[in-house]
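One protein chain omitted, others in place.
Chain IDs A, B and C follow the sequence of writing; residue 1 opens each chain.
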Amino acid sequence: MNKVVGNAQEAIQGVKDGMTFMLGGFGLCGIPENAISALRDSAVKNITCISNNAGVDDFGLGLLLQTKQIKKMVSSYVGENDEFERQMLSGELEVDLIPQGSLAERCRAGGAGIPAFFTPAGYGTEVAEGKEVRDFNGKPHVLELALTADFAFVKAWKGDRAGNLIFKSTARNFNPLMAMAGKITVAEVEELVPEGELDPNFIHTPGIFVQRIFEGKNYEKRIEQKTVRSR
Amino acid sequence: MNKVVGNAQEAIQGVKDGMTFMLGGFGLCGIPENAISALRDSAVKNITCISNNAGVDDFGLGLLLQTKQIKKMVSSYVGENDEFERQMLSGELEVDLIPQGSLAERCRAGGAGIPAFFTPAGYGTEVAEGKEVRDFNGKPHVLELALTADFAFVKAWKGDRAGNLIFKSTARNFNPLMAMAGKITVAEVEELVPEGELDPNFIHTPGIFVQRIFEGKNYEKRIEQKTVRSR
Amino acid sequence: MLGKKEIAQRIAQELQNGWYVNLGIGIPTLVANFVPAGITVEFQSENGILGMGPFPFDGEEDADLINAGKQTVTLQAGASIFDSATSFAMIRGQHVQLTVLGAMEVAENGDIANWKIPGRMVKGMGGAMDLVASAENIIVAMMHTNKKGESKLLKQCSLPLTGVGCVTKVVTNLAVMEIKDGAFHLLERAPGVSVDEIKAATEGSLIVDGDIPEMTFD
Partner (left out) sequence: MLGKKEIAQRIAQELQNGWYVNLGIGIPTLVANFVPAGITVEFQSENGILGMGPFPFDGEEDADLINAGKQTVTLQAGASIFDSATSFAMIRGQHVQLTVLGAMEVAENGDIANWKIPGRMVKGMGGAMDLVASAENIIVAMMHTNKKGESKLLKQCSLPLTGVGCVTKVVTNLAVMEIKDGAFHLLERAPGVSVDEIKAATEGSLIVDGDIPEMTFD
């Protein structure tokens, strides 16, 4: 299997106005930097982005908020982005806030052919409004639906031509789950290696979930909160 | 964290008649050989075993069938075991046959705090009898409940004192899922290593899912179907 | 009339480049031996392999590396190993493009029965119910008739079902048939087998539209 494309521009071929995208990452950690730049350059608009966070004002998904390409965000936490908060409070941006665990599980479910599942998260809160509630083991649970996307954009550490991916440290986060849930999943990697170089026992995302892969460049990997201790 | 116990006998402390156990493995591949022997020696009885298969007549769970310690089996495929078939057809043994994917997902769900989920598997068959059916995306799905167990017995390749596990090749199968779903999860490993020796990026089962761990011995690793090609 | 090998060989002609394929036990397993030149497919084994390779050389078999039929196998370059939940996530989530499996009965509406003979054979369904409920493209590989000479292509299955309305194609020792609109549509005849012979061996509705070509093999 050879799923390699030349660059981010080729990798996003087929994105259209109004589509739904998933984007991996937690804060700025493990985000698909190259794909986000290419999406900005493509000027695709009215998009729905499913991503745990919304970047910061001038990096990550903040770049697509600046250009107002995003119609709707589906996230669990957006506290690091002032422009986001401004657009949300003014009503320019639709926002669906989802408990982080439900977001992760809904993406996995979308990729796994599980259309719906019950979770205790959000019971008794506005998150559960309009949703079915049912008791299991004496405890109320909310029915949550799977999420899928027209494109999923993920970022891995290494990947091979067949689309097998491995992630580094906490840059893993939502990436493997969103990779499962994209109709077309685009993986950008820091290092593209030949098939056979990654140990089959330690693949995080099997290639079956990836349709296109490319080696990204100029990774900035910005740190949001540099915290250190003194020696 | 130090979860190490001395041997299989110590590891199964607390098993009681009538309990429900999960046992990892696919066929005879990746089964907890030491725990099964210890369970046989313990003479615990009337147990329910959740395991994809039921071993063969003289190995794996077949050992506990011989001794009639098993009251009920929950499995997806039991075709390799004549004694099993005899006990089932004669009504001595209760059997709950479950589609393999539903079995795997129900174990994961049990460990993940998801009490129920919808799956297309088994719709329109006797497996769906008495279960809620609901359409999603125009397709009927069956509501399946999570599975948990009093004890889960799993077998890994390497493990550390904190209970982190890695599996070798297809000996992984159900082991990581059942490890999640045991109230007490007992891991036996071929090699017990100090904390820090396993790469944190490539742990298959994080130690949080494991309560007891020991280095097993005398692994037979019997092959059911030796198939080879000529050079 | 085809042998088991030829049935597998004919099914292999259905493979398309880039597909992920799950092969059941028996005839379906043989399909892997006939992948047409110039196309690449990866075989999924539901016990947790993607990129399954051929059987090992004698002496190189590994008890920890088996396929869903419990046979010792090997891995190809680019293979990956995963747990059973992830494996069925691939299957249920329709990431596998083709499923090939055997059957005891197939009905004209696409129902399939292959896991149980009440009171007699109770081996279990394994992964078959997940596979047939999920896959968009399901080919059944089997003999056209059973050992008693009775048709296995029926108006309605008599055995407990594995899945409903799911089979898209059937390849037997006699014919290739597509299932649609509640009938078997004859597409190809096995070399030397007449349409009348196929009709006689088929209990379910068989649509014969125009001239039916013989299968060809390279």
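The criterion applied here is as follows: a residue touches a chain if its C-beta (ideal position, glycine included) is under 8 Å from a C-beta of that chain, and two chains touch if they have at least 3 such contacts.
Everything numeric here is computed off the predicted structure, so don't read it as measured data.
In terms of the touch definition stated at the top, the absent chain reaches A, B within the entire complex. Although one chain is not drawn, the whole complex shows that of B:Ile114, B:Ala128 or B:Ala171 it is B:Ile114 that touches it.
The omitted chain makes contact with just one of the residues A:Asn34, A:Ser76, A:Thr185 or A:Asn201: A:Ser76. Listed here are the chain B residues that touch the chain not shown: 1-2, 108, 110-114, 160-162, 164, 180, 194-196, 200-201, 203, 206-209. Within chain A, the residues in touch with the undisplayed chain are 26-30, 52, 75-80, 85, 88-89, 95, 97, 99-105, 107-108, 119-127, 157, 168-177, 204, 221-231.
As a convention for this text, only the chains that are shown with their structure count from here on.
Ranking all chains by how far their C-alpha centres lie from the centre of chain C, first place goes to A.
Separation between the centroids of chain A and chain C, computed from CA atoms only, is 36 Å. Along chain C, residues 75, 81-82, 85, 88, 91-92, 134 each make contact with two or more other chains. In chain A, the positions touching at least two other chains are 112-114, 200-201.
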